[in-house]
Structure formats: structure tokens, C-alpha cells
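With one protein chain removed, the remaining protein chains of the complex are shown where they sit.
The block that comes next holds chain A.
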Amino acid sequence: MSTIISDVIDHLAGVQPGSSLDRLRDQRPQAREYAQKSYLALFEPELPGHVTAIERYAVATFVAGLHRQPNVTEFYAASLERLGHPKLTDAIREEIARGSVEGPYGRYPQGPLTIEDSEGPVYQVSTDNRERLGSRLVAALEHAHLLVFHPRDASPAALQRLLDAGWSTTDIVTLSQLVAFLSFQIRVVAGLRVLVGASSRASVDADQTQIFTGVLASGAV
């Protein structure tokens, strides 16, 4: 996929080569280059360790779906489907629908911030999908939901559940980076899409001004 798409953020945000946003992104050349290298390190790793490609794309599809960003979700779902597991993709889509809430919520340590505690659901994979997904992926999705919506509720007990499901310490670092990176990538994409929309509306306005000026010059009004 990387041979076709040279910059995933541009691709997902609709940043056209040579556009003003393209040039703006070039003002932070290392950020741009290393955001792409982060994507590659997580989705096309040289040393994948024990976290499989299916696990990476399944979690990514789930995380993008929880952010309700359809084009990002379809981007990761396409890779998940390409790996040949249509039932797995269906299960992830069901879990996205089940797990979609609003964040950030969560609790602070007992003290002056307690008045800011805001309750939200503790997500669990549905009974039907637990078998389809397997215990390792079930634990990963439940942890991803915690990180997406209420990271301040994280705890050693949450990490224990991952360890119990067969995630090693190193696997957990990779999984945490994966979810956390997507939280970044999806926000950059969403933010740039708003700017792309704003600048294309501005150019439509400019075009219309020009047409109007042209009409005035022709004396047709």
C-alpha cells in the first residue's frame, strides 16, 4: 500500500499535491515525514514482533470507527478485509456500533478534581463476538476503547487484563502506540479536512466574485 500512497494523512485528508495546504504541511517537513514513518512502523514494521498484521488492522479499524471518521475507518477496514477475514471485519463493525460513545470522560484521583469526574460506560466486547475475535483481540479492543474514550481511567489492572490474554510487555507497548498514534493521525486528518473544506469554499467564493466581476464588465447586469 505504501508504494501507492506516499502520505496517508494527505490521502485521507484530501490534500492535493501543489495545493496551499500541501505547501503548508511542507513547512513542518520532519513532522510530515515522521508521521508517515510512524504509520509505516506500526502497519508495515520491519520487525513485527508478536503483534500480527490482522491484530494491527483490526484495532485500527475499531479505533477509527469509534472516532466516527468513515473514510479513515474504510481505509483500515480495506486492509483488514484484504487479509481475508470478512467475518472478522463484520465483528469489528458490530463492536464499533456497540462501543460508540462520547469522550473524554473518566475519573481523577480523589481530591479537588473529583467534581470534574464524568461517568461513562465501561465497554466490553459482546458475548457473541468474544469467540469470533478470540481472547487476545477481545482484550485489545477493550483496552483500545479505554484509551480512546477515558484514558485517565487507565490502571495496572487494565494492563493485567492484557497480560492475562497473552499480550507481552513489549506487545502492550506496540498496542498502546498503535491506539495513541491513531488518536493523533485521525485528528490531523479531521483538522486538515476542515481546512481543506474552508479553503475550497474560499476559492469557490473567489471564483464567484470573478464571475460576478466578469458579468459586471460585460455590462450584462
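In this section, a residue touches a chain if its C-beta (ideal position, glycine included) is under 8 Å from a C-beta of that chain, and two chains touch if they have at least 3 such contacts; residues count from 1.
By our rule, contacts and distances are computed from a predicted model.
A.B. asks: Name the chain not shown, per its UniProt record: "Fe-S-cluster-containing hydrogenase components 1", "Putative Zn-dependent peptidase", "Alkylhydroperoxidase domain protein" or "Cytochrome c oxidase subunit 3"?
C.D. replies: The correct option from "Fe-S-cluster-containing hydrogenase components 1", "Putative Zn-dependent peptidase", "Alkylhydroperoxidase domain protein" or "Cytochrome c oxidase subunit 3" is "Alkylhydroperoxidase domain protein", the UniProt name of the unshown chain.
A.B. asks: In the full complex, which of A:H11, A:H85, A:R98 or A:R152 touches the chain missing from this view?
C.D. replies: Touching the chain that is not displayed is residue A:R152.
A.B. asks: Using the touch rule from the top, list residues of chain A that touch the missing partner.
C.D. replies: Spelled out for chain A, the touching residues are 20-21, 24-25, 27-35, 37-38, 40-42, 45-47, 49, 66-69, 102-104, 106, 108-113, 116, 146-149, 151-152, 154, 156-160, 163, 168-170, 172-174, 176-177, 179-181, 183-188, 190-192, 194-195, 197-199.
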